[in-house]
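One protein chain omitted, others in place.
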Amino acid sequence: MSLLEIDSLSLTIGDTQILKGMELSVAPGEVMGLVGESGSGKSMTALTAMRLLPHAARATGRVTFDGIDILAATEDQMCALRGDDIGMVFQEPMTALNPVKTIGEQVAEGIRWHTKVTRAAAEERARQMLDRVGLPQAKFPLSRYPHELSGGQRQRVVIAIACALKPKLLIADEPTTALDVVLQAQILGLLRDLVAESRMGLLLISHDLAVVTEMADRITILRRGEVMEAGDTARTLSEQLHPYTRQLAQASMHVPARARTHDTSQGKPLIQVEGVTRDYPGRRSSLLKRAAPIRAVDDVSLSMQPGQSVALVGRSGCGKSTLARMILALDRPSSGTIRFRGETITGKSEVELKPARRDMQVVFQDPYGSFDPRQKVEKLVAEPLHVLEKKPTRAERREMVAHALHEVGLDQRDMDKYPHEFSGGQRQRLSIARAIITRPKLVVADEPVSALDVSIRAQILDLFAELNQKLGIAYLFITHDLTVARAITDEVLVMHDGKIVERGKTTEVLDHPQSEAAQALVAAAPDLHRAIARKMQEQG
Amino acid sequence: MKLWKTLLAAAVLAVATATSAFAARTDLVIGIPLEPPHLDPTAGAAAAIREVTYANVFEGLTRIGPNGEVLPDLAESWTISDDGKIYTFKLHTGVKFHDGADFSADDVKFSLDRARAENSVNAQKQLFAAIDEVDVVDPATVKVTLTHPQGSFLYNMGWGDAVIVSPKSADTNKEKPVGTGPFKFESWAKGSSITLLKSDHYWGAPVFLEKVEFRIVPDAAAAVPALLSGDIQAFPFFDPDSVSQVKDDPRFKVVVGATEGETILSINNKQPPFDKLQVRQAISYALDRKAIIDGASAGLGLPIGSHMSPANKYYVDLTGHYPHDVAKAKQLLKEAGLENGFKATLKLPPTTYARLGGEIIASELRDVGINLEIIPVEWAQWLDQVFTKKDYDLTIVSHTEPNDIDIYARKDYYFNYDNPTFKKVIADLELTSDEAKRKELYAQAQKILADDAVVGFLYELPKVGVWDAKLQGLWESAPIPANDLTKVKWSE
Amino acid sequence: MTAYLLKRLAISLATLVLASIVVFAVLEILPGDPARLMLGMNASADQVELLRNQMGLNQPLLLRYLHWAGGLLSLDFGRSYTYSVPVIDLVRERLAVSLPLALIALALSTIIAIPVGLFSASRRGRAGDTISMGAAQLGVAVPNFWFALMLIYVFAVWLRLVPAGGFPGWSAGISPALKSLLLPAVALALPQAAILARVTRSALIEVLNEDYIRTARAKGLPYRTVLWRHALRNAMIPVLTILGLQFAFLLAGTIIIENVFYLPGLGRLVFQAITQRDLIVVESVVMLLVAAVIAVNLVVDLSYAVVDPRLRSRQ
Partner (left out) sequence: MTLHIDIPEETLSGILAKAFRNTAFVTGFVITVLILVMAVISYLWTPYDVTKLIIADKTQGPSLAHWFGTDHFGRDILSMIMVGARNSIAVALVAVGIGMGVGVPLGAFAAARGGLVDEALMRVNDLVFAFPALLSAIMITAIFGPGAVNAIIAIGIFNIPVFARVARAGALAIWPREFILAARAAGKSSTQISIEHVLPNIATLLLVQGTIQFALGILAEAGLSYLGLGAQPPMPSWGRMLFDAQTRMVVAPWMAIFPGMAIVITVLGLNLLGDGIADILDPKSRRQR
């Protein structure tokens, strides 16, 4: 018998249909993977099971947990289930914990509420639980506050809260999406162990096919509120019977076609970074003692050739974005120099920087946040024209914008629209159009595809590759995702704790990492090929 | 509306009867509009000092009665020498100051000498200017010698500034007044109230009240509810503008008396175009005194035509001199070459009559083409800008000193009025003692002021008292600023 | 934490010093001569000049500032021109009215506002919320002096339940004194309560949308428990900010209400002192009020740190 049984569930919020005839089941001890792109209704499925839906939501169908009709249960019954029999882990560890309560209080609270034990007993159990999730008492006493922990540590606390009473079912909604690959591997390992230990059912929700494949026994693929395909993980993904399943799997493994024409060893370097260091003032612990500064980038040197595509990879917080900003002259190094086309750009004023700015542009991660919503596309894409020697006339400007839009696969009529009229993928195309309008020599792209769904992401990677070929633009890709690096770059720089620890041809570094940091990254990176292979093996 | 009022009245009455089960009361809360700066009448000009202390705490040789008459006080009787220069006062005996000190002729000499001394801070030093010498004849007799005969001497000795103080307490009277009166000072909560208690060993006729509290209510808006709710039982100086609120209420008595306050629209006679007689006359024609009295003084107060109270024996009725006549006013302005009108300012001190009257006058003068900008000022600014620096066009103020027509002859007075003929009349008055002749001169003076339209003469400020209908013995008029409580009692 | 505290203290002190200079300078340009006002219409120019000398008004500016500021430090505020008593005594007397009034009003508004805010936030969008927030909207829109006038006429003049104004003094007993502070306190408190209720509600609603509320609900805690244990404390920061502002407002902004009820409080003292050009009183009281505002802000800042542990470790 299934632990959780969802039967022809339909859900509407206001006038919007979120789920249509949704079917899903989780057996005790089973890991069910729920996969889908953004907006497919994954999270709403989880919230329905917890009955924590927004007020305006209306659900029909049947949801039973352990024989209890969830949709018909009283609020008191639900309170008894939540936290005790069903635990839940959320996506965003930074905001999932109450900032004004200690982690001990937050873990012990559910224990006390459900078991009515004394505070001391509840705290003892909380301590054991935190110890179990890898936050030992000695280093992480119960009196710690959430803000004193890192993202990965906070996610461990959230897991401790969810698993404190050994629930029968654990629901994990994108538990690792906000974490870097190494942390992701750790958290997934922890979840796997906890589930195995107490024979919990796990409903793992993710957009990442590789993650789900590695973890799940069975898989349900969701698209726009409807189940496309469901079944045994290994079989479903190896056979790829449903066209959508195939589409997803292929996009996840997509590598753009690139002809390697740019020789990397000759000519003058486009960019030279020499012994660059960036310190931020540290927190003062007392009035008299000035804290040691935090060194974000530590004596980094590198150089890039024109037309070269280079990946800068590393875990979150390793200093790669700071380095990128300094290259873009948006931040000043504490020491060291950066030369662009042989000219020093460090310590220059905005006016002096103008020629350099013309030749280097940027593409950001968030396709939503990188456009001013108050301006039309024409103005937004034309913004870098500001640095041109001669200001183009309005007609010239429109012509240039139209051309740039055409190059990124958008219609020139789009220039009179506002950014919110575009989808995420289209916006990233706009972002690229803005970056290439001045015909720059260098584009710095900071995690340009990590916020995109897999199918869109494949298209954008293709676009990057195409432009690299056509316009000879050099790329500096900042990413923590090795598949991106593998897909589109010639060279990889691995950064760790502010230092560059490894550098080499992309395939060489990723296939045979030398440094510890690179090895950890490679080992942790989810890979659909490998995952399917492993699954097939397990099942024989 | 009617029913609503009846219901409310019933409710109020019900609550009122439930709380009003008192016998003959001996306490009284009196509302006064201004807080005295201190309580020594011999060291300050503020009327508020006298409103609390006069006849209650402090007494003089003589006193002024409710109708302005001179009555004996600490002096039981007196004789005047034939040349009118020597006054011999016979004093009451057995009188004690509140601190227990005995009152004697020495205190009289001390008080009068102190008041007229070189370094005296007395606000009315001119009252004592005629005194040549004060001699103690015996503990109950004082002889005062004048440099020249002075008809008003006994009256002067009745002023609040001439009260008798004890040398022991003279320096501390500001904070803790000690006098010979029927009430002794109890406490002063600054900004709020001053409390007097009945004195145990008063020499005169016993008073009826045991405790009197002077509550400071600067705001007419606050006075009405305080009266209506019974918190305060008497406002001897009530804002005429608020009278309509209580005049139909049987619980209260509204008493309208006279003051010596000529309320005038002062004009800066040197400030063009007001230096032109026609302009000033035009203003006088433009003024509608009835509307002003109705609008600014609730219809109370008598119109005046010159600077003299209608209650004064030298009064001449000149109210017909400039009847309200807009056409005539315009005609005069045309003659002055100002047929298109002009702009001027009207600075208003913070009294109700000035602020309300100012609005009406501005409206009336607008009708003849004079556009006034109203500038409200605080007393401090008024004294500084208008009175001292004469930086004004028009202003409204009430001149409350009795018999003060001579101010128009003063040098550098803020009217900037300079008429030798008028000055001559006033100088003659000083030297004239013949009553018929004096009357003639006073009439002449009033006529000159009216002819010259020196200022716009408006009306005589009424003294409006409102108090509980059961309260008896409060003064109806105010010949001098005072709240004499010696005869005040609650009817059964 | 200590660094944070010391920095806040230093800033507060600097603000205070700047404020004293501003106050002094502003009063210097106030038109009107206090000496002339004290002596009245009949005094001669010589007499006025004499008094100005006695009052020290003819000394150089800087000297007078230093003298005054130095006095403030040792709580010697000088003597009132009009009352000729030490300013500190006046202030003490008036504070005995204003401080209880402000505290009662603050307590009243808090007692009314927080439950209403909680109630509204937890019934968001329902009839109870609509009605109480409608009332709050009205409360914010009513000028407090007009409200006070209406209160006087209903409760003091018509129903005669409380005095129409005035203050009998604490010596008259606690009960009559409190009774005469009741209406002013209500007139002050209700509009403030309306503001506070709105802030409480919106702060709560903001917090209720946070992820950690969902975490707490996922633990199985009922909605009410989550509201009290998790939401309220997090919603306290904006509420505390408004409370701090309100206390400052209540202590100083009672000028109008004290005038309506003719209460002998600080607000009226300073208003009268301005009209009477009792500069020394104005200076001292304004500085006192400014110091109170700064102190309250400091306390509020520090209480943020008590409420929010994140601020404790920040500088």
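Every chain is named by a letter (A, B and C) in the order it is written, and numbering of its residues begins at 1.
Simple rule for what comes next: a residue touches a chain if its C-beta (ideal position, glycine included) is under 8 Å from a C-beta of that chain, and two chains touch if they have at least 3 such contacts.
Computed from a predicted model, the values in this text were never measured in an experiment.
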Open item on the list: Need the list of shown chains touched by the one chain that isn't shown.
Closed with: A, B, C
TODO: Using the touch definition up top, pick the residue from B:A140, B:A220 or B:L277 that touches the left-out chain.
DONE: B:A220
Task: Full-complex contact with the absent chain, from C:I11, C:L57, C:V85 or C:A305 - done: C:I11
Task: Among B:D294, B:D317 or B:D391, residue touching the chain not depicted - done: B:D294
Open item on the list: I need the residue numbers on chain A that touch the omitted chain, in ascending order.
Closed with: 14, 54-56, 328, 330, 350, 353-354, 357, 360-362, 364-366, 369-375, 380, 383-384, 386-387, 418-420, 434
- [ ] Just the residue numbers, please: which parts of chain B touch the chain that's not shown?
- [x] 1, 220-221, 224-225, 228, 239, 241-242, 244-246, 291, 294-295, 350, 352, 355-356, 358-360, 362-363, 366, 374-378, 381
Task: Sites on chain C contacted by the missing partner chain, in the whole complex - done: 11, 14-15, 18-19, 22, 26-27, 29-31, 124-125, 137-138, 140-143, 145-146, 149-150, 153, 157, 205-206, 209, 237, 248-249, 251-253, 255-256, 259-260, 267, 270-271, 274-275, 282, 286, 289-290, 293-294, 297
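Keep in mind that, in the parts below, only the chains that are shown with their structure count from here on.
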- [ ] Based on the touch definition given at the start, go ahead and assign the chain network to line, ring, star, complete or other.
- [x] line
Task: Identity of the most central chain, Cα criterion - done: C
Open item on the list: At least two partner chains per residue is the criterion; list those residues in chain A.
Closed with: none
Open item on the list: Can you tell me which positions in chain C touch chain A when the two form their complex?
Closed with: 2-3, 6, 125, 210-212, 214-223, 225, 229-230, 233-234, 307-310, 313-315
Task: For the chain B and chain C complex, residues of the former touching the latter - done: 8, 11-12, 15-16, 19, 35, 37-38, 45-46, 123-124, 174-175, 189-193, 215-219, 221-222, 225-226, 228-232, 350, 378-381, 383-385, 387-388
Task: chain B contact footprint on chain C (complex, rising order) - done: 31-34, 36-43, 45, 82-85, 89-90, 93-94, 149, 152-153, 156-161, 163-167, 169, 259-262, 264, 268-269, 272, 275-277
